[in-house]
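For this view, one protein chain was removed and the others were kept in their places.
By letter and in written order, the chains are A and B; residue numbering begins at 1 in each of them.
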Amino acid sequence: MFKAVINAETLRDAIEAVSSLVDEVKFSISEKGVELKAVDPANVAMVSLKIGAEAFEFFKTTPGEIGVDLVRLTDVLSMADKGENVQLELDEESRKLKIGVGSLSYTLSLIDPSAIRKEPRIPELDLPAHVTLHGSELRRAVKAAEKVSDHVVLGVSDDVFFMEAKGEIDSLRLNIPSTELLGLKPGEARSLFSLDYLEDMSKSIGKAQEVTLELGMDYPLRVGFKIGQAIEVNYLLAPRIEQE
Amino acid sequence: MFKAVINAETLRDAIEAVSSLVDEVKFSISEKGVELKAVDPANVAMVSLKIGAEAFEFFKTTPGEIGVDLVRLTDVLSMADKGENVQLELDEESRKLKIGVGSLSYTLSLIDPSAIRKEPRIPELDLPAHVTLHGSELRRAVKAAEKVSDHVVLGVSDDVFFMEAKGEIDSLRLNIPSTELLGLKPGEARSLFSLDYLEDMSKSIGKAQEVTLELGMDYPLRVGFKIGQAIEVNYLLAPRIEQE
Partner (left out) sequence: MFKAVINAETLRDAIEAVSSLVDEVKFSISEKGVELKAVDPANVAMVSLKIGAEAFEFFKTTPGEIGVDLVRLTDVLSMADKGENVQLELDEESRKLKIGVGSLSYTLSLIDPSAIRKEPRIPELDLPAHVTLHGSELRRAVKAAEKVSDHVVLGVSDDVFFMEAKGEIDSLRLNIPSTELLGLKPGEARSLFSLDYLEDMSKSIGKAQEVTLELGMDYPLRVGFKIGQAIEVNYLLAPRIEQE
């Protein structure tokens, strides 16, 4: 049994944070809320999403798993008007999810969870440098870097968070001293990342008031932010090898 | 002689209701106003438009007929700024319509009315069920249904107006009880329609405060709504055969 009501835009924002990387996912549903972990087809980026039960207007469930095509789910959620809620209800027998939007009732066929790629084990990493900034600042830097190159160095040097993008002709550097950051735990950090993935992530990141980046030397980047109070998104992005 | 002044946006809205189905039309002009009846090239949908003389700021005419390319007329009307009027004046001799928009004067070549497809005879149908609702609600339902299928069932069952769209994977149902409609005359009604045509019509329907649908059992759908106080649009859409 799964029955829930949630603001359509909130759910859409949560789904978008995942659908930028993967199309089909397995949601784990329990009393605590809805969770998922997924890895992109190229094994470069992982995402975990936790929608706490408090994020819902109404939430009642027995523990279970459902497989969902995020493209179709997003399509349905886009039927809702601004501020409108959606009703979700699992039909156990037919394995379909009924999604109510106003007077509309959409019947979404679920995917057999066993047909969906296995959940990744997300490694525990103790990354030395932590940077907290506005999501919109990171999004702007990523969009700017794309005009110059297809990969970018992120790092921390002394009390400064930096980004470097070098193109064949022009180059771009971002320097934000700790005084202009929302938070900084300094540490040795410098790693190269693909801008394709950062751009995919930055659509969701850009909406977040506060984003925390965790960085090391040629180590993955961890990005964490919240949607509202009760939804947590975490990305883990593998580094690329920097060539001289 | 034909000379008239009308708000450009109002005229554009009226024309758009027709141009979504046909490109070239024959307007009948009389003291009462401007009228047309037309059928789409595939003979699936008919439209009638009545622009009452009261819809014009100024209106003076002798009875007559003019043939107009609606694509070009819409182009000209889009030159007007918000709230601006257009001046229309027929040059009898050259068979051209002078359209004044601000300081611009556009000379639109008319089409010989005899070269335009004959006006359809719109059948008098006494359809059992009548449903009145906000145009925006119908538009939203049509747009939602398009994500699922390319045809849709519209009907009335007891005191409920319903829409059903069945796709290969997902399905969608709309239920609006009479308490949430602007009006309902119950009656046995269930017919299948092409979403292509409904979508073409729904651009105009979506702007109307109030739309009335008339339905029967495997019978055409009649849709009626007003633009402002003095412009009436009516569609008649042939049903498709429902296959099991």
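To be clear about the criterion, contacts are C-beta pairs under 8 Å (C-beta built on N, C-alpha and C of every residue); 3 or more make two chains touch, one makes a residue touch a chain.
All of these numbers come straight from a predicted model, not from anything done at the bench.
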item: Sole contact to the chain not displayed, among B:30, B:62 or B:109; value: B:109
item: Contacting the left-out chain in the complete assembly, out of B:3, B:72 or B:203; value: B:72
item: Omitted-chain contact residue, chosen from A:3, A:143 or A:203; value: A:143
item: Interface with the undisplayed chain - residues on chain B; value: 72, 75-76, 79, 81, 101-109
item: Missing-partner contacts on chain A, residue numbers; value: 137, 140-141, 143-144, 147-148, 169-176, 180
